[in-house]
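Of the protein chains in this complex, one is absent; all others appear in place.
Let's look at chain A:
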Amino acid sequence: MDRLKIERVGGFAGFGGPHLKSRGEVALSDLSPADQKTVEQLFADPKKVAPAHPGQADAFSYRITRGAQTIEVPEHAVPSTIRNSVKDVLE
């Protein structure tokens, strides 16, 4: 349960499709106390995240998996340490 698996999806290029992936992993214990609490709150109620600007398009979302639970949240709600953990690759 200490590790978070991250996948960045969407964007103009449509990350998350068959060839284009963006993945990363971080240990919860490596996050700052503030970021750990943010993660706790995101998993407690991912729908509570403030919506994006009306009309926004082509922004990234993040699928974050902790244990058996996966949430998908917009980029603006994700702490920078988690955002920076992903690496874009071709498959």
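Basically, a residue touches a chain if its C-beta (ideal position, glycine included) is under 8 Å from a C-beta of that chain, and two chains touch if they have at least 3 such contacts; residues count from 1.
The rule is simple: contacts and distances are computed from a predicted model.
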Next on the checklist: I notice the complex is incomplete. Of the names "Acetolactate synthase", "Branched-chain amino acid transport system substrate-binding protein", "Neutral metalloproteinase" or "GMC family oxidoreductase", which is the UniProt protein name for the chain that's not shown?
Outcome noted: "Neutral metalloproteinase"
Checklist entry - Residue-wise, where is chain A in contact with the chain that is not depicted? => result 9-20, 22, 33-34, 37-38, 41, 48-60, 76-80, 83, 88-90
